[in-house]
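Heads up, one of the protein chains got dropped from this complex, but the rest are sitting where they should.
Take a look at chain A:
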Amino acid sequence: MMTTSVKKKIQKEFKEKMDYDELLNCMRCGFCLPSCPTYIETGQQEKYSPRGRIALMKGITDGVIEPDDDIAHSLDLCLGCRACEPVCPSGVKYGRLLEDARSIIQTNKKQSVPVKLLRKGIFEELFPHQNRMEKATNLLGFYQRSGLSKAVRKIGFMELFPSSMATMEKVLPEVPKRKEIKQRPRFFEHEGEKKATAALFAGCLMDTMFFSTNNATIKLLQKAGCDVVIPENQLCCGALHGHSGELEKAKQMAKQNIEAFEKEEADYIITNAGGCGAFLIEYDHILKDEPEWADRAKHFVSRLKDISAILVDLDFQNKYRLHLPEQTVTYQDSCHLRNVMQTFEEPRTLLKSIEGVHYEEMEGANTCCGSAGIYNIVEPDMAMQILDHKMEKVEKTHAKTIVTANPGCLLEMKLGIERANKSGQVRAVHIADLLLEALD
């Protein structure tokens, strides 16, 4: 329960900090409603729609209502998928409003002990420290290789967690040894004619748990004619923090990343995780009020591209013969790659250019799979409801391979396969890995 003084403080901060012009920019037409997964999944409850959430934020700012737990829940249940943005004719920047509102509530609201520990663990102790991420992954690796994971699974230790986490444990990828991560070179030379220099944004998760996907990405860039550098001292992008109300921490991380990439004057900054890209692209926005950073942030953002986009730009798909054994393939958009980075044609173009691939577009491929950062940990019920509906759509395509472009989505699809009892029959892969497979 929120106490009166907490309510007062939240209300005051809404008045001071919310962007009122942006709140007014929503003209309440409702054009965003059919695109919002939580509106649809809750039986069309307006309080779980973008129009409703904006009205709630405005209601608090105007003083028409007081904040309460119910309102906080309406915001918590938002996936942050931002499907409501590209369909809004008025151009409301919903994601930014959400971030600001969450940040205010987060800093003032008391949280239950487990949630607090989880948040502290994730946001302060783990993600901002790449070496700790590597160690954590290392631990996970030890756990997997030692056979301990099998033992634990048998004992049912994971049953103690929400069911989604228990299944999640089964689908985590085989992680590399820490030594392998440490020993990777920081420069890779182009193949064939040189087209550009690309600096890889390695990403915290991508460079630990999904290390091999990063290696695939590097290889593809080299093949496409890029020199590839991996700038030192880069960190997690800060998306998880920014989207969960920990904006100050996200800013610090942004600054360190901008500095790291300034050292390498590459033509492009490449990501292979839609979720990271969509946050990196907002660096200029989150640092707009800091004069010594604003221009540097803009320069950073102007060079940012997703791996699919640069491959298509450099005509990779026509330069090489891509082929795979005959199979039906479908693509699940990464919400952030689609709605924020506006990259959605390119992955499809690449997939369709692979010989042997029968590409089948999935109904609702552009709607969120339910992964959404740590959403499936914090809101497991809604996340699983969304995921199960997603798997019904996958089934209709008869695809044997589901392709994604973001680590969160990839894990989520694997989780979905597991829940639908389809492991062994259907697989989920990152687009970079599939392209490399098609190249060999």
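Basically, a contact is a pair of C-beta atoms (placed from the backbone, for glycine too) under 8 Å apart; a residue touches a chain by one contact, two chains touch by 3 or more; residues count from 1.
FYI, contacts and distances are computed from a predicted model.
The chain not displayed here is annotated in its UniProt record as "Glycolate oxidase subunit GlcD", chosen from "Succinate dehydrogenase", "Ni Fe-hydrogenase III large subunit-like protein", "(2Fe-2S)-binding protein" or "Glycolate oxidase subunit GlcD". Shown as candidates are A:21, A:193, A:289 or A:440; the residue that touches the absent chain is A:21.
Listed residues A:71, A:297, A:314 or A:357: the one in touch with the omitted chain is A:71. As for the chain not pictured, it touches chain A at residues 21, 24-25, 27-31, 33-34, 43-47, 49, 51-52, 55-56, 59, 64-66, 68, 70-71, 74, 88-91.
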